[in-house]
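Have a look at the structure that comes next, please.
Only a single protein chain was left out; the remaining protein chains are all shown in position.
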């Protein structure tokens, strides 16, 4: 086994007086894929940022080839080939894809930018990632998964020695995950040291060589992947045994809560129809850009639409978010930083934002708000070191939980959930699944959009699949299988290409 | 004893000269009368001027006030209250809206300023002559000057091709004149209601190569202009006075009045005079900044 | 167990806020001390009243501007809007005086007109910004020119003045008061307190901050973004009208130079007070402190004459920068 290229010794990290990492030891070796797992807020991102030179540890040492070292900034780390893909996007929205990929390291000919070279190289990189985004297009127009692929392309364009990836697959579909894994394996073969976080434990087993488990900022276990089962990983993370991940499926009742007829969003969704019954959990699958998000957003009044939507027997007017909310239909966005939470505000402000009128008027009753936050923290197990902190400083998973709490605050009847467990640890995932099942049992109707096939299969009693803006099929009961979903999602009848996904 | 002096800020040439004279005079008088204190404030608008006056009364306890009102109407009330409290008030240049408030009034005559120029136009130009008129910043002063000018050329058969605001600013005047020169094939004379604008207009005329075609009459007796008259420049045959030094006169008379040896009150109106080749030397002051 | 650290983190969050809070107040106190040192009359009743009363115009407008900026907007037109509204008000009051004589109804009509025309002017700005979708900077730069021109035109290049007797009747609205506190001060205090409450304790204030912080999040949270944003401009317009109601009895006139650069002063007060120019966070009391700082600088320069009046602007500029340095010092960890 080769010597560690980058390691941490006795690292502690405090934000203000609170210590989030305690005495962490950690080693990264060339040619090894090392998984770092842990619950939301366990300190994974923080560890990675220390390794990447983005933040300084409060105590302890960072070792480069065994020598104590200090990166004054991420530039120094990058100069040594340490590259990090952050949990949140790091793309300049106004710039083009190629411009982002080469940002800060532009290829020049003399003083002039070499646009052609950069565009070609970007196209090559994207090609390698089987992502056919036009390199010239602006990042702001890309879908979330496409942005992630651009991030990956950006990292791959660097001269890599160490690649640190903070939940790269959280926003990817399985097909894209596979593409990514092939790239990661290729890098491993080239001797790159790779650090990898994911809440999808199957990925860890499938991809990684070694796994380290963090719990509450302390390292609790580190072992070769071959020595540890997924159940053991989960138990080490959560600190207890986990029971079955998916709860029993609720049984839909007869009453139709939502009826959608020929809904179209120009250019994105074409005459999609569905019905949603009380107590039903309906899954919606499909590939990147198939238009599921747009479909749900159009339903919720967030974008213009054509077609008819009946909510509990009454027509729901288009483009009226407020009306939809008042009539009991809500949408949980997949873009939690861009559209979900105000990152520079506190938890309380975020939680009650859509429903302030319920908290007194004309003056807001802050005590009632605090009480609501208390309930949300408890119900959704939100781990916030301080309830007054900026939401942006919460760990990714806890942001997601807060977003859920915010969306469900109005006690809606029909809930459209887009990627509900993105970046959520396995323990919490279980809680969220239980919550969804519980809501259904209470009589809500729920549409779950998910790119995680097992999630769809485990949660939904019925699954619709979209392809290129159309609903291409419905699966029910035992027909709901990964293969069937993929076939429909690809718009194919045969299984050739689907096998890869 | 304290004398407050409040004048508009130096936002154009004439006001700049006013500031210059006020400051020099205050400096000189502070030496002449060791017992006298002066408060000099400059103001960009009427509201600030009222604030300045309030501050002088509340915190500096002025015994006399020399004020060049930024605008007549809005300053009338505040100055009246100061006068009512027994403070000596000298008003400079812009008369108040109500008569009899001030103890001393030292002023130029804006109507005469325009009229003097207008009379020169009416005398010099033939019937059918074409002129353009450059006005100042929209204000009462500007209105009075233009009214005087228009009255004077009335019936002389002079055609005013265009009239627009050059805002007492060289650059604006330059631009305006450039465009008028493109627009009008024939211009016989330019009246600019201030010398700063005349400077801009002359530069534009020179650039267009139409120097011989027209003359420019400005106003206020800027050194540069007087010099050109002196040297017999055909483009600048005359000028009209409107001495910024009137502020010195006002401050001096007030100081003298306060010190008590020569109480002076009444109106001192300085009518505008025409500066010509013959008398230009009398109006040329080498060390004036204006 | 896992909740244990929760208490610990609270201190730094508080300290940072404290520094930002203290900043402008320290600057204000410093100015007051300088004023006291320079002139014994500085703290006199008359001087304090003067300074506060004359701050009220910019102050009332700056409160409205705080909402606009917090919601991510900007309004450059307030100064000329004030001039235009004042001119209109005077014109109409003079006309009405001819009909109704020097009576209170004329004043009421004038006040109503000022408020309504402020509202309409704000509405126009707001509609152009929210419905037509033009940058606030451009819209209000445009209307700034338009209102300034209109007042010049209304006044025929000169000054519009309220009839003398009417002025005497209306005068107490600026110069009068109760319990020794003049009306403009009371009005300013009232607007500031209501503004502070609205900003911090109502849904509207919260929505403004949300929109300024992230418009998309606000939209996804079913906030009527366009409506709220429009409301900020309308509110500002009404407050401009209200400021004019206090302003007209002071000078009894309006001209092309009325309200010149008020927009810059109002925006500066808002920013000095700690509101973020990019939106997302605003505080009314900070704006009040900002307004007072700006007023005091002018007042103190009039208290002494140790510098050439030419340099007043330089000192003003330097103090503005210093006031903000004080505030940012230590909060510079962004």
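A, B and C label the chains in the order they appear, each numbered from 1.
Note that in this section contacts are C-beta pairs under 8 Å (C-beta built on N, C-alpha and C of every residue); 3 or more make two chains touch, one makes a residue touch a chain.
Just so we're clear, the structure is a prediction, and the values are computed from it rather than from any experiment.
Taking the complete complex into account, A:287 is the one of A:24, A:272 or A:287 that touches the chain left out.
Here one chain is not drawn; of B:70, B:121, B:149 or B:180, the residue touching it is B:180. When the missing chain is restored to the complex, the residue among B:114, B:138, B:237 or B:257 that touches it is B:138. Annotation: of C:37, C:95 or C:138, C:138 touches the absent chain (contact as defined above). Summarising the interface, chain B meets the missing chain with residues 9-13, 15-20, 23, 135, 138, 162-165, 168-171, 174-176, 178-183, 196, 199-200, 203, 207-208, 224, 289-290.
Mapped onto chain C, contacts with the missing chain fall at residues 128, 132-135, 137-139, 141-146, 148-150, 152-153, 156-157, 264, 267-268, 271-272, 277-278, 308, 310-318, 320-321, 324-325, 328, 332, 334. In the full complex, chain A touches the omitted chain through residues 54, 73-75, 78, 86, 90-95, 99, 103-106, 108, 111-113, 115, 132-134, 136-138, 141-143, 146, 267-268, 287-291, 467-469, 490-492.
Convention: only the chains that are shown with their structure count from here on.
Path length between chain A and chain B in the touching-chain graph (shortest route): 2. Of all chains, the one whose mean C-alpha position sits at the greatest distance from that of chain C is A. Ranked by how close its mean Cα position lies to the mean of all protein Cα atoms, the top chain is C. With centres taken as mean Cα positions, chain C sits 34 Å from chain B. Touching of two or more other chains is recorded for no residue of chain A.
Multi-chain contact residues of chain B (touching two or more other chains) are absent.
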